[in-house]
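With one protein chain held back, the other chains of the complex are shown just where they sit.
Right after this comes subunit A.
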Amino acid sequence: MCTIHEQEADTRDQRRLGGAEPEITSRVLQKLLETMFVLYVLIIGVYSFTVQPEEHTVAAGNCQFLGKHFKTDFKVEGEPVVLKCPQAQYWLRESVSPHVNVTWHKNDSARTIPGEEETRMWVQDGALWILPALQEDAGTYLCTVRNTSYCDEMSTELRIFEKTEASLPFISYPQILTLSTSGSLVCPELSEFIRNKMDMKIQWYKDSVLLDQDNEKFLSVRGTSRLLIHNVSVEDAGYYSCAMTFAHEGMQYNVTRNIELRVNKKEEETIPVIISPHQTILASLGSRLTIPCKVFLGAGTHSTTMLWWMANTTSIESAYQGGRVTEGQRQEYSENNENYIEVPLIFDPVIREDLNTDFKCVVHNTLSTQMLRTTVKEAATFSWGIALAPLSLVFLVLVGIWMHRRYKHRTGKTYGLTTLKTGP
């Protein structure tokens, strides 16, 4: 804002001094000199800024520390380990900046690794290779990424375990398959060791027993790191390991990964079906009324199914804040292995207003939403009929008796006449 005002003031000044040319020239010259000075300062500043980091490549003092990588590497003794620089992965992969320099330090030591005489370690594409990893390699590693204008660093932790059963909870990758379906286990984090996918040979073990390749149950899919398991059963759960060999400078190293397979039963969802109430419910005004909404789920789970009532377009709670109409307790039950849910709508009591309200039972899960409308009809008109029924019955009976008597009387007469006629 300030600069804008100054500029405005300047233009006004210039307009006022329209005729005084020498003054303007000196002003312009002064401005030019000022601009040149500012430019000079800027150039010097930018130059020093860009050059500085290059001069202090090794010193980490001016480098931004991004913190500790959230993922700890849990590896097995005697195997190859590749520590990826956590913050540099994007840089290196996308070649955003091709001239980045990656260096590694261990446990706050100023000495970069690998050291001069280190033969087990080297840096390749920014990642630190340790081959083979020993217990002493465990610790915190600091990765520094630097280019001409930028520097950052991040630490990552490596833990080395003995190849024993006790290590399994730390080194295992949990994987989950669904009961009675087919699915795959995947041998994870092998990409650095795979040079040609088609040559990849992974051996799979369950509880340290090699899985037979001709097994119908397990199939190691060629060219992938997957183990296909047919028709997963509860017994398939447990510890698996996958192993491949990695050759380096004439030496063969084993790379193993441990997997803990858990077998889940899928919570099945079905499309719910509302089986009651009827479209109209008869009730007498002033009396208590319960309309159950009953939903059939079959094999579907109760837990993801929502069931509620609405009055026109409003929830029951907000429509009847006084609590005259309420939703009753939800009931979940099974009959012959088929699941049902029920939520009653309770009127205490029914009033005339309810006859003009659209009550809806709504059931909803992630597969479907169903709705059933119901209306309350007054049963009072029918109660008149019920009251009249016995009266009309009595009346009918009386009429019947009367007619019968009359008829009997008449037939009696006729009979008499006939008798007279047919008599001798």
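Following the convention adopted for this analysis, a contact is a pair of C-beta atoms (placed from the backbone, for glycine too) under 8 Å apart; a residue touches a chain by one contact, two chains touch by 3 or more; residues count from 1.
Here, contacts and distances are computed from a predicted model.
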Per UniProt, the name of the complex member that is left out, chosen from "Interleukin-1", "WD repeat-containing protein 54 isoform X1", "Mitochondrial import inner membrane translocase subunit" or "Histidine-containing phosphotransfer protein": "Interleukin-1"
From A:Thr103, A:Ser220, A:Ser241 or A:Asn365, residue that would touch the chain that is not displayed: A:Asn365
Chain not shown: contacting residue from A:Thr140, A:Gln203, A:Thr256 or A:Thr304: A:Thr304
Contact set of subunit A toward the excluded chain (per top definition): 70-74, 89, 169-176, 178, 181, 183-186, 188-189, 191, 226, 264, 266-267, 301-304, 306, 308, 310, 313-318, 330, 332, 362, 364-369, 371
